[in-house]
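Accompanying notes for the structure given below.
Removed from the display is one protein chain of the complex; every other protein chain stays in position.
Our next item is chain A:
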Amino acid sequence: MENINAKYVSQKISKTRWCPVSYSSLQQPEVFATGSWDNEDNKVSIWSIGNHNNSGLEDGFEGDPQILCEHKHGGDVLDLQFLDQERMVSASSTGAVTIFRYHPNTHTISVLQHWARAHSYPCDNAPCTALVCSSPEIVTVGEDGRIVVFRADQEGAVRVIENADSSTIHAVTYLKTTEVLTVNSIGQLKLWDLRQQSSSPSQILSL
């Protein structure tokens, strides 16, 4: 049976994602990112399970994750996705969407972009519940029922679909490069064609 390694990290982790490896390399990914939630100070961290240094077995078992670096994060990390090999995007409970860059040489994380009120209510914060990436495009959804499209290289939002949903949108995913699928808290799937300018979904499916 495969070994199962358990490591205690003193924080509640909400998401873990493998860092994508280049297509040419045939190896399994060795680095992964985690986001924490429900802490006073949340953070985004990068871990490695490879044997980096020649420390042998002193640092624990083979496959024991070692933390490489971390960066503080405002609010709970509700979703975390890799944009490409070095950049990852986080969705925060404060409604912010942040792009981080991981520098493998110096083992540091820096903030590339920060959209503080990607999702909000008129006088309050609205958590950004999920996001999906297809570099350089990022689509985020939140409790405010809004769908927002960003581009990693642009300052402002590319497109905002207001009131896409009357209840909270819980998740989003790409069906095709131009179509996204969202699901809300009353169990409806909505298909959106981003090529069209309308604010209503092209299809609604409910259970």
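As a working rule, a residue touches a chain if its C-beta (ideal position, glycine included) is under 8 Å from a C-beta of that chain, and two chains touch if they have at least 3 such contacts; residues count from 1.
Just so it is clear, contacts and distances are computed from a predicted model.
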**Request:** Report the protein name recorded by UniProt for the chain absent from the figure; options are "Trafficking protein particle complex subunit 6B", "AP complex mu/sigma subunit domain-containing protein", "glutathione transferase" or "Nuclear pore complex protein Nup85".
**Result:** "Nuclear pore complex protein Nup85"
**Omitted-chain contact residue, chosen from A:Leu78, A:Val141 or A:Ile161** = A:Leu78
**Complete:** Of A:Cys19, A:Ile46, A:Ala126 or A:Ile161, the residue that touches the missing chain is A:Ala126
**Complete:** Touching the unshown chain, chain A contributes residues 8, 10-12, 38-40, 75-76, 78, 93, 121-124, 126-127, 129, 143-145, 163, 165-168, 170, 185-186, 188, 190, 204, 206
